[in-house]
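Structure below; questions to follow.
Moving on to subunit A:
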Amino acid sequence: MPSFLDALKSQVGRKILTGVTGVGLIIFIIFHLATNLQVFGDVHAFNEAAHALESMGWLLYVLEAGLAIAFLLHAYVGISIWWNRRKARPEGYEKYQSKGGSSHMSWASRSMIFTGIVLLVFLVIHIDTFKFGATEMVTLPGGEEARDLKGLMLSTFQQPLYAFGYTAVMILLGFHLGHGFWSAFTSLTMKHNKYSALIYTVGVIFAVLMAVGFLFIPLYIYFGEGCEAALILCQ
Partner candidate 1 sequence: MADTFTVHLKIWRQDGPEQPGKLVDYTLDKVNEHMSFLEMLDVLNEEIVAEGKEEPIEFDYDCREGICGSCNLVINGRAHGPKDMTCTCQLHMRNFSDGDTIVIEPFRAKAFPVIKDLVVDRSAFDRIIEAGGYVSVKTGSAPDANSIPIDKTVADTAFDYATCIGCGACVAACPNSSASLFTGAKLAHLNRLPQGEPERKKRTVAMVEQMEEEGFGDCSNYAECEAVCPKGISISAIAEMRRNYVKATLAGTEA
Partner candidate 2 sequence: MNLDSKVPSGPLKNKWSKHLNDIKLVAPNNKRKHDVIVVGTGLAGGSAAASLAELGYNVKSFCIQDSARRAHSIAAQGGINAAKNYPNDGDTIWRLFYDTIKGGDYRSRESNTYRLAEISNEIIDQAVAQGVPFAREYGGLLANRSFGGAQVSRTFYARGQTGQQLLLGAYQAMMRQVHEGKIEMHTRHEMLDLVIIDGKARGIVTRDLVSGEIQRWMADAVVLASGGYGNAFYLSTNAKNSNVTAAWRCHKRGAAFANPCYVQIHPTCIPVSGDYQSKLTLMSESLRNDGRVWVPKDKEDDRHPNDIPEDERYYYLEEKYPAFGNLVPRDVASRNAKIVCDEGMGVGQTGRAVYLDFRDAIKREGQKAISDKYGNLFEMYENITDDNPYEEPMRIFPAVHYTMGGLWVDYNLQSNIPGLFVAGEANFSDHGANRLGASALMQGLSDGYFIIPYTIGNYIADTDLDEVSKDHEAFDEAANNAQSQIDKLFDVDGDKSVVEFHRELGQIMWDKVGISRSEEGLKEAISEIQDLREEFWNNVRVPGESSNYNKYLEFAGRVADFLELGELMAKDALHRDESCGCHLRAEHQTEEGEALRNDEDYSYVAAWEFQGVNGELQEELHKEDLEFDFVELKQRSYK
């Protein structure tokens, strides 16, 4: 029997890894979206939520480290799968098309590597913009001083490059999840003839919700002109 590590490195192990990290990332983005949507809440809701996160201390570092590892592992395995595939068919077809039917071949599934790499690049920019971006400080109702991330968000998304760039990336995220959600179930061995189609549909709906959820914010801010927008309460 192979060791635990060798088993993880096997073809099955690699899929377990993409699956587990993929699900981890899904859970992360659900929370992330939930947090983001707080911009539509009370004046301070978003900054409070962000501040609460930042005040978690060492726990935050653990979560961030976990997230980073998940991202890197996910990306690493994804890229290695793609790399292997080029080796597994050195001479490609002159003509290739899907047979349709029960196939899940789609733009989404065939572009996982592309959408994934875009997400990776995006992530770097995203972290640079928000995590390390310069902000004003605000005083929260509780009296603590916190970074005015909401202000940063509002100003960032009033720039067309950011607003539309984010939107485009979020559409790609939708595609990534459109195949990824269902795929993760199958990778994690939960494939059942009866429920497979259902899970796939749920996955697509989920992907659309996530994409729309994320892209709504930059577009709304851009077209709503920041604090002028109806749904956003500013001081």
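Quick note on selection: all candidates are chains of the complex that A comes from, given by their letters.
Following the convention adopted for this analysis, a contact is a pair of C-beta atoms (placed from the backbone, for glycine too) under 8 Å apart; a residue touches a chain by one contact, two chains touch by 3 or more; residues count from 1.
Since we're looking at a predicted model, the values are computed, not measured.
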{"item": "Of the listed candidates 1 or 2, the one touching subunit A in this complex", "value": "1"}
{"item": "Residues of subunit A touching candidate 1 in the complex", "value": "1-2, 4, 7-8, 10-16, 81, 84-85, 87-105, 109-110, 112, 179, 182-183, 186-193, 196"}
